[in-house]
Each structure stands twice: as C-alpha cells, then as structure tokens.
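To start, the structure itself, in structure tokens.
Of the protein chains in this complex, one is absent; all others appear in place.
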C-alpha cells in the first residue's frame, strides 16, 4: 500500500516537472509596435500596422552577411542590411553610398557614404565596411563566399594565406569615404557591392562578441530597412521596420513575419487559407502539384531568373572526351517538351551558357537548335567512328544526379529521348547530396546535372567557372586557352559594348565544344494576395521588402 | 425435516460452435437440502462442470444458451434473472470454489482485498470491519499468521494455502450453497485430505450445502451425502452415497466403480476400463447415450431413451435394465468385491 503511494507521488512530481518544462511556444511578444496577434488584425491608428506574412523553407544556417551562403539567409539579409549599392528595377543604384566616383582606368572606386545610422543609432562609417570585408577575407574566418571579393586588389592572396591585410586595396579615407582599389577594371563591380558579402557590419559589436549574429535582439545590429526583432530558431523570424533607417519614410511595412515551413504542401495550404500573403522563391516555392491550379486561377506570376540548369560532361572520361558524342547528346534533348511536360514552369529552353535574364543576352545567339535530332544523329555517327564503335548500343553511359524527385523526372525524360532518338541506353545514378558533390569534384561521373544561380547580373558569373580545369566550380575537366584569354580581356575592357562582344565570343567557343549541355533557364514562380503591392522578383531572384506595401 | 435449498428441473444448456450446436446438458434434475453435500461424478465431457457453472449462471452467453428448465434456489427461479440481479446472488447466496488455485486468484491483487471485495459488495459494513472479517476467515480456513498474510500476494502462498484462500473467499459473504468444482484435483494427495477435512468442518459449523464436482470416487465416498452420476449431459443414476456404492444399478456406474485401481487386493489384475468414448453431443443419439459402450445393452437402448426408474425413495437410475420386462442383471461380482474392499479402506481412514 505504502510503496505504491510513494511511487504515485513521485510520478506526479515527475509529471509536474515535465509539464513545467513543456513549451507550447506561446512566446512573450516584444511589443515593438502594437498587439501580438498573428493574423493581420486591424488596430485603431491610421489604417492599422502593415504586416506581411511569409514563409521560408528552412532555418537560415547563418545570419552573418560575410558567412552566409544560401538563399534563405540571403532573403532575410537583403532586408535587414544594406550595401553600398543596391538593385532596383534591374538597375544598380546608390544605397548606403551617396556618390560613387570611378577612376579613368577603372581601378579605383571612391565611395562617399550618405548620412545613415545603424539600428542602434550609431553612424554607419567606412570603417564598418572595411572591417566587414576584411573579416570575409581573413582566412581564419573561413568565409565560403570570400571569393566574390577577389576583384579587390590583394584579396585573393590574403584570403589564401599568402598576403596580408595591409596590402588589401581597401582604404578608409575618413568616416564617410571608402576608397577601393581593384586588381582589374571589373565592370560589374557595382553589381558586386550590392551582394551580401559586401555588406557592412557594426564593427564595435562584432569585435566584442563573435556570436553576435546567432540571435535576434540587442546584439543584432543592422543598417537596412528592417531589423531582426525576433528569432525563434527553427520556428520563425520577425522583422520590424527600422526606425533609424535613412529612408524609413519610404518603407511602408511595419512588420514582416517569416515562419519556417519545410513542406511545400503546407506552405501552399497556408497561402490558400490566407495565413501567408506571398509564396514563391526565395520565400518557399510553389509546389509542382498546385502550379496548374494557380495558373487557372490566374494568380501565378512567372518571372525570368538568371539561373541555368545544365548537364555537365566529364571530358576526362573515355567516352565523354569525344566532342561529337557530347554534341549529339546536347542536341538530342527536347527542351521545350521537358518544360511543357515535366517542369511546367514556363522556363526557357537554354541554347547558350548565359540565361536570357542577363542584360545583353536576351536574344538567342543561334549556337544550336532545341531538339535538333538530325544534327545530333550526324554528330553521333561521327563520334562513334572516332571511338571505333559501330553502334550506339555499345555506349555505356551513366547519368548522375542528386536524389530528388524533380531531378529524377527530368533525367528520365531526357534518358527516354536519347534512347528513342539516338539509340543510346543511359543508366540513371542518383546519390545523396553530399556524396554527389564529392563525385562531381572528383570527376567521378560521366554526365551530371547542376544548376547555377547568378550572384550578380552579368554574364561573367556564368562563364568564369570554366576559365580553367582547376577552377573549383568547373568540374568538367575542360579548358580552352582562347576562352580563358577572352575572359581575361573582358575583365580589362571598359567599354560595355565591346565587353559584351568579348563575352559572347567566349560563349561561342564553349558552345562549340560542348563540355556542358545547357538545358533550361530557370523561371521563378510565385503567387501573392491582391492586397500586396510592389512585391516582385528581380532577375537575380531577390525581393526587396522595402518597397512592398499592403493595401487592405 | 431438512429444508430444500436448491431444485434443478430439466436443465438444458447448449453451446453454439462453428461445428454446430453442442447440447452439453440435456435435461438434468436434482435436489439439494440444507447442510447436505451432493457429489456430481462423471468423466470429462459429461457435463458436470457445465451444470455447476450453469447453476450460478456463469456460462457466457454467447456462445452458451440456457435452452430450458429451471434452477430454483430458495423458491426463486434463477433462469429469468438479469445479470444485475444475478450479481446479487453470486457470492452472496451461492459461491464457487475453483479447480486450479494457481489461476483462480488475481496475481496482482493482494489476497486480503480479494476477500474483502466480496464482503463489501454484498454487505454494508465499513472497510475496517471487512478487513477484520477477512482475517478471521483466513484463520478459519487454517492459514497461520492471517494479519500478515492479508497483505500478501497469491504467489507468496503455496498451492494448498491458495486453495484455502479460495475457500475463504467463497465463504466471505456467508453463502448458503458452495459449489466446489474439483477443488482438490490440482493438489497433491496429502493436501487434498486436509482441504476435504476443512470443507466438512465448515459445513458442520455453518450448515452450508455443498455441490461437489469430481471424477474421483474416493473423494465422493469421503464427503458426499448424495451422489449424481452424469453421462453425456444427463444424470444416469442418482441416490445416497450408500445407494450408489452398495447398490448401483446403472451399467455406467458399475463401470466407474469398477475402474478404480485396487492396489491393496489385486495388484496383478488388469485395470478395467469402459471401452469406447462419450458420444458426440452435437448429434446426440436417439436412444440411450451409453448404449454403444454398454455390454448389457439391449435393442431398445438404441431406439428409445430410458426414463428415470425409481429404485427406492432416494435412489433413481436411468436404464432400461430396471424395466419390469428387462432381464435381471446384477452388478458383476468382481466389481462389488472391489467396492467393498474400497469402502472398508475409506472407512478406515475416515
């Protein structure tokens, strides 16, 4: 009798402790503005606070501008920080910098900062920029995106441990003046300064606390239109309008609620129900099975995206080293059919290496025709002869991709096309992402899929990776001296029209040797509620919430 | 004149099975008086357990079914009573002592509680009073240190002790009738004797009537006042203990008595058995159910079921041999000799 009573009491005690530890997630609200309701409820002050509800697909791995690498972090960082320049309506405009002076030879950029404050009231100084960029390049910080700063003089050497910080072409002239010296006249440099790795960070805070970026709150100081006011890891983030932002008057939104929802289906249901106001990259993506419905409802927005989906060929492989085989395979892909039936996102068939969304590359350069079976067959004949084979069925080719339904579907479609039209049997090989990346970099494949998203709106970012077989992003083993020379030249060419020519010439070379089979240029699909205004994706897939307004 | 406690008239119990409807009890009638012990004997499948369970209406319906007859306890017919009404009868007026003391007790409940719950169900007394009574009962059934034992679990008792507990539980609400379903079969012989003594003792003290189900004729000789011999769902012979042992009239009873091993007198003699096996009760035969195994069977045994013939005021047997026109057949010598010797022994021990 007694024993079971004691036991019962212990159980109750344990249960109480456990219940106390229970967490139903009803966090105390930081009443930055008004009430803590989640759905957009009205309040009394002039039409109510404007709240935008969004979702992202995962917890951002890092909210440090110099350490972040992925699109989710990017989506948030773009709105809490601001770089020297920014992109609006496809054009580069000044942002944190009021004025930019470029030297004649295109090597020296002098940025004059405007009067702007950090979210804690401190002035944004040139020192903050210098500190941030140096941080990115410091080898010990192991920033994975440091290479985007390499156009700066001495940057690459310093980052690889061969130089010193003093030799960097970054000079703080005075509090409001930053002078940057480049290695080469990089014509797209002002596009780069809009990129997150070039954002400033609050030097004093960063020096005092090396995990200042891991939580929202007082330590997370930023200079953009919004502040990161709340961050429930794995759950949600809340952005509040930054009262200290220099252009705060033109920011319409008061709060942005970003929940982390991994499942596309859940996100779509949330949009249908009205729990979120916008759905589409970078704020989650429109699930394949609802595309048709949204199209019918007429709310699906399709915008061009400066990204390309390709199949890379391992040119060091016995079979794939033959250019005619590569040509045959590249030509015998029915891109439009793929887009109509499998990907369904009204993408554009890729017949070049640079997406149509990039300025100057909107027109088809005429390197090849989509689904050109005739030419493909001719090339195949030639290739087989050169390899000393008599029949296509003797070819033993593997098509690799990382495990995903989408990639599998695309691969199957293309595999079928190759079999029917060329008589080549290709086997499919899928591996887990980590393993797949290993395979790519070790050249342990024959054909492999890859996507490349442009960091800045210039053809260079799509062509640069093939400038040498050793380039970490090449993965094909292909290189061409003339191609490399053209690229280097284009870096030094200041005249935009001439530069464009050079880049196109380079593209022509790579499109004649087929180390890569371009498949399609991405599009971004999105849906939004009609009371949301000015929320559009630019060619780089960015959305600037600064301009978004809610008219309810 | 003793008062009649229980009267069973033409009780019929069927079981619905996949193979068909089994007629387990086919018209059983008997009477029981206060303070008396009735032994129901028979082989496996004769219907004795079903009869005893039926008296307390413990047969689960389905698959069981009370197909006819009456069970009149103290003037009240139990057959039409609802479950709720029966729950007032069970434990209170009639209690059962089960065969296997190992499984009859709830292994996770303390023994004391298993006794008090009967008391508290049927009598309005306080818990502490019930506890006192329970301890007294434990003492009554011969369990030493009853206060300590009250708090213990069944697995802490030996087999014989457990059976005593079962008896204590049965007696807890002071029932008028105890049904003991082979209470000593699962115990070894020495314990057996003790339990039987205990039961006789209780009967003397409290005047409880006992229905004793068994297949062991030795036990019958020891405890019974009256005996009912069952075969194939019917009582084939019915009388006092003396009637049955000294003057059995049914060939089946002869067979039963004759099949007792006689260790004292004739070790070398072959064991007598009744050849054959009991009939299929899904399709009971139209005549005497025992006919196929009866060496004295006549043609009519296969045609028509014999009625109960009266041998004396107390003695009845259901066999055509008792018909005035039947040949005079007496119990075989060998068997009657045996019985004598056996009874002598039983009396010697009694």
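In this document, chain identifiers A and B correspond to the written order of the chains, with residue numbering beginning at 1 in each.
Everything that follows uses one rule, which is that a residue touches a chain if its C-beta (ideal position, glycine included) is under 8 Å from a C-beta of that chain, and two chains touch if they have at least 3 such contacts.
By our rule, contacts and distances are computed from a predicted model.
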| item | value |
| --- | --- |
| From "Sarcosine oxidase subunit beta", "NADH-quinone oxidoreductase subunit A", "Peptide ABC transporter permease" or "Alpha-D-ribose 1-methylphosphonate 5-phosphate C-P lyase", the hidden chain's UniProt protein name | "Peptide ABC transporter permease" |
| Options B:169, B:210, B:224 or B:331, residue touching the unrepresented chain | B:169 |
| Given A:99, A:233, A:498 or A:552, the one touching the chain that is not displayed | A:233 |
| Candidate in contact with the missing chain, chosen from B:6, B:25, B:39 or B:56 | B:56 |
| Residues of subunit B (touch criterion as defined above) contacting the omitted chain | 56, 58, 62, 83-84, 86-92, 95-96, 98, 100, 103-109, 117-118, 121-122, 153, 155, 166, 169, 173 |
| Footprint left on subunit A by the chain that the document does not show | 3-4, 7, 18-19, 21-27, 38, 55, 59, 61-62, 64, 67, 69, 139-147, 159-161, 210-211, 213-214, 232-236, 259-263, 265-266, 269-270, 272-273, 275, 432-435, 437-438, 441, 450-451, 471-473 |
